[in-house]
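Every protein chain of the complex appears in place save one, which is left out.
Now for subunit A:
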């Protein structure tokens, strides 16, 4: 079974994003970029399935600009066997990404798609569900545990009230939550080896998908700042202030 792992290049999670002065978006020039943390977790899960003998090949795929090659190299350094870049310099939304991924799925015929539940830049939490819908496959979103037996995948999902388990017939889409696993680091020898692994580039506009967004970003602004607070010295003072000044207790 092949496992397909979509990965996105995003502003590193340790960087505090800054809104661009012209309000068009968030500064990415000269900012450290990395693989979306949820995608690292999804990739780790795919690698573990291969190591357990439940998958034969792990393919990383990124939809994005030329520079997204760097996250695909990282994916291969972590252990992906090969990578595909569906290249476009356009700003694309999950609707378009899921269409392009569907085209890749039709070509590669994976038995499982393991992807992150959300990207930490647009925080949409949509691409996995949209891709599953387009393929007519079942979905196991917000996964914290994944087990494959007899052509089925059991997925424990983090839901508002606790943990829900569903059983899905393969092929299926799973979207990884934080506690699914702890992703490995790429070792130096593996980083070297990854340079020799195959990376195929496909032009996004060759796949017959309209790249025009349906959701237009009109402006991006800083959220309102909170006003500076005060330091209190004793719990009595704190309780007093909460009662008389803030009037919350």
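Everything below uses one rule, namely that a residue touches a chain if its C-beta (ideal position, glycine included) is under 8 Å from a C-beta of that chain, and two chains touch if they have at least 3 such contacts; residues count from 1.
The definition used in the following text is that contacts and distances are computed from a predicted model.
A.B. asks: Leaving aside the chains on screen, match the unshown one to its UniProt name from "Phenylacetate-CoA oxygenase subunit PaaA", "Electron transfer flavoprotein subunit alpha", "ABC transporter ATP-binding protein" or "Branched-chain amino acid transport system permease protein".
C.D. replies: "Electron transfer flavoprotein subunit alpha"
A.B. asks: Touching the hidden chain in the complete assembly: which of A:54, A:69, A:129 or A:190 does that?
C.D. replies: Counting the whole complex, the residue in contact with the absent chain is A:129.
A.B. asks: Which residue from A:22, A:150 or A:236 sits in contact with the chain not drawn here?
C.D. replies: Of the listed residues, the one touching the omitted chain is A:236.
A.B. asks: Which residue numbers on subunit A touch the omitted chain?
C.D. replies: 11, 13, 16-17, 19, 26, 38, 93-95, 98-99, 117-118, 120-134, 136-139, 141-142, 144, 154, 157-169, 172, 177-179, 213-223, 226, 229-233, 235-236, 238-239, 241-242, 246, 248-249
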